[in-house]
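The complex appears here minus one protein chain, its other protein chains still in place.
On to chain A.
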Amino acid sequence: MASITAEQEKPASVQEASPEAVVVRFAGDSGDGMQLTGGQFTLSTALAGNDLATFPDFPAEIRAPQGTLFGVSAFQINFGSSEITTAGDAPDVLVAMNPAALKTNVQALKPGGLVIADTGEFSKRNLDKAKYETSPLEDGSLAKWDVLAFDISALTLEAVKPFGLGNKEALRCKNMWTLGLALWMFDRDREPLVNWLKTKFAKNPVLADANIAALNAGHAYGETAELAGPLKKLHIDPVPSEPGLYRTITGAEAVSLGLVAGAQLAELPMFFGGYPITPASAILHNLVKMKEFGVTTFQAEDEIAAICSAIGASYAGQLGVTSSSGPGIALKGEAMGLAIMTELPLVIVNSQRGGPSTGLPTKTEQSDLYQAVYGRNGDAPLPVIAARSPADAFECAIEACRIATQFMTPVMLLTDGYIGNASEPWLVPDPSTFEPFPVKFLEDTNNPDGKVLPYKRDERGVRPWIKPGTADLMHRVGGIEKAIDTGDLDYSPATHQAQTDARKAKVDGIAAAVPAQDVCLGNENGRLAVVGWGSTYGPIHQAVRRARRKGYDVSHIHVRHVWPLPANMGDLLAGFEKVLVPEMNTGQFKTVLRDQFLVDAVPLNKTSGQPFAIAEIEEAIASFFDGVPGHAEGEVPVNDTQLPNPEA
């Protein structure tokens, strides 16, 4: 990754550079529209053909008091001319819309990186709120970076003057001015943004024109100011990628689309029961707009009603789906047990966040793995699938629908706050290439000698799905232990033992129906396997790639089917001398692997609410080869310059 500041050594006439990748962080007050700016910059980056990954970070408060440190909202994007899998370790460019944004983010900036700051916001009052005694723009404290400070507020007011907006409204256009400057810096086309603004403000053309004027003014500033200083135009070459149609997608969008596709492939209407919770609500918001695909959405009175209504819908013959985050998943636990006991299909999406309890609502963690695999009363196994990236969440959601309907079982799909909110380019798949898995309901009795046998299992241990409304197949289901085949109440010792074994065997058997575990980078055996699951994919992949370039014999294995684990998993791990498991928790998957395969899996843990930096994993890998021990207790030290910033 080249730093743009490297270009500074060259004569001023050399204004164009072409680094491989650049990390830009936009930071401002939560009312400054930074997420929107970042989102639109992402789109223009995608349209320019760069690969990218983003990291949106916003405060838990809806509108934290203006100008405060904890009210800072940031958006980081890493884009480049080769494959990008993380949002980047440290930014090359920081756009700081006020002192608080500067204070909470500048330490993350690479030495020699560029700060763009709006001097219009560096008033005494705002400096006080950010706990600066003197203005950092003037006191020399930013000496190790390049600083470009000018009055963006005044320039914006000037640009939108002809439209007669009030001062407050006019200042709201600041983010578009800044975006215009960023577009100039990275040699981007303004047209898609202009079109987007026209659509967004279709009902208020004056606002559209004002924002467009601000965007153009920012762009023109870069173009004409010919700053002798650090600002320069950079061109990032497009990534050579697979041909086809692309769009950007967030994990929440991908899950929503995957669920719709999954229900279509099962040839079932979908019922989605949800209750608002961060960061899972986006899925409910999305599905509300997809009702033409046979989707019914139900905003329930609580998390429990959300899952219970979904189970009710599954009982009545639809694909029941519910979604939440850790605390809500905890509330759903008893109902999951009922779905396991009655053997009804159900998809449960857990967009994990930091825990326990309310924990870190807007930050990310992978600490619900035990909850997913083990977290219910009784022996209550259910399959668990984990998405590795926003785009991967699409396929994972389809897979969850397939397993749920084909095996009559609840399935949990794990994503996290990072996957849910982050976006990446996505090669739009062709639906005709998807393998359908149509559901067959039982319509005639499966027992020629008498009444229907709702719990008669097939060779995979799967019972039939019988919809109420079907003639002559009336039967009762419930949470009490039941007799083999008939499902009549029976809690005799032999029956409970047999049914417990049958439920476990059914779920264990799913291992044979999922793809064998592959090695996504490196050899099938060797000295070290770095094993991950979920959103650690990006940093692990880059770290393993860098380590391999240094000549280390290390491979990356990334697990989608967390439970049951693929049938070849034990043999695969046995082919490596050592197994390293980086996780954003205290070592949950490490424990599962140790338990299942008696393998000496070594943990690398991070529980600061931040994703791994590539360097952190690289360092841990290196310690296996150079004999230098890694971090004590396998825990990564807190990095307070990374997003999300713990101070914010």
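Side notes on the structure shown:
The rule is simple: a residue touches a chain if its C-beta (ideal position, glycine included) is under 8 Å from a C-beta of that chain, and two chains touch if they have at least 3 such contacts; residues count from 1.
The definition used in the following text is that contacts and distances are computed from a predicted model.
According to UniProt, the chain absent from the figure is "2-oxoglutarate ferredoxin oxidoreductase subunit beta", selected among "Cytochrome c-type biogenesis protein CcmE", "Transglutaminase family protein", "2-oxoglutarate ferredoxin oxidoreductase subunit beta" or "Cell division ATP-binding protein FtsE".
Remark: the omitted chain is touched by one listed residue; of A:70, A:201 or A:246 this is A:246.
Of A:112, A:192 or A:375, it is A:192 that touches the chain left out of the display. Among the residues A:470, A:495, A:523 or A:596, only A:470 touches the chain that is left out of the figure. The residue touching the chain not shown here, chosen from A:183, A:197, A:261 or A:530, is A:261.
Interface note for the absent chain: among A:313, A:422 or A:620, the touching residue is A:313. Checked against the full complex, the candidates A:305, A:507, A:528 or A:580 give a single residue touching the omitted chain, namely A:305.
Residues of chain A in contact with the chain left out of this view: 43, 46-47, 49, 82-83, 192, 196, 238, 240-248, 257, 260-261, 264, 269, 271, 273, 290-294, 296, 298, 300-302, 304-306, 308-318, 320, 334-335, 337-338, 342, 428-432, 451, 467-480, 488-489, 545.
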